[in-house]
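One structure is given here, and the rest of the page talks about it.
The block that comes next holds chain A.
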Amino acid sequence: MDSLRFDTEGYLKDLDAWNENVALEIAKQENIQLTPAHWEIIKLTRSFYARHQLSPATRALVSLIKRELGPKKGRSVYLMKLFSGTPAKIVSKVSGLPKPDNCI
Partner candidate 1 sequence: MTKPKKMFTFISRQAPYGKDRARLCLDAALAATVFEQKVNYVFSDDGVYQLLKQQNGGSIGSKTLGSALEALDLYGIEDVFVNEASLRQRNLNSEHLLIKTIPVTNIQLANLILKSDYVINL
Partner candidate 2 sequence: MTTLHTISKGPSSKLLESCLSIARENDALLFIEDGVYYSSELASESSIPKHQLLFTLEEDIIARGLQHSILNKFETINYRKFVELCTFHEKVINWF
């Protein structure tokens, strides 16, 4: 990956440089084929960031999805299936947001 545009963990350096093509590029690095189900989550995550200026932790992401898309999708297993084991990190990365602060 281009080290001018991405940090060593693959997060976008200039958040304003994000667009859908960039998302596709990051997703490819993570071996994820973006489907409409993924885009739905990416859109929500970006709106969360725009409103709260926080990259959401998994818990917040799950509550948000539950509220906006219903209880069937608002579960961590649903997120994990789409974005692998540590969904908050991957979702933030693909969505062009900073790494979530509270990762342990």
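How were these picked? Simply put, all candidates are chains of the complex that A comes from, given by their letters.
The rule is short, and it goes like this: a contact is a pair of C-beta atoms (placed from the backbone, for glycine too) under 8 Å apart; a residue touches a chain by one contact, two chains touch by 3 or more; residues count from 1.
All of these numbers come straight from a predicted model, not from anything done at the bench.
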Original post:
Which candidate among 1 or 2 is in contact with chain A in the complex shown?
Top reply: 1
Subject >> Interface residues, chain A side, partner candidate 1 - complex >> reply: 48, 51-54, 56-57, 59-60, 63-64, 67, 101-102, 104
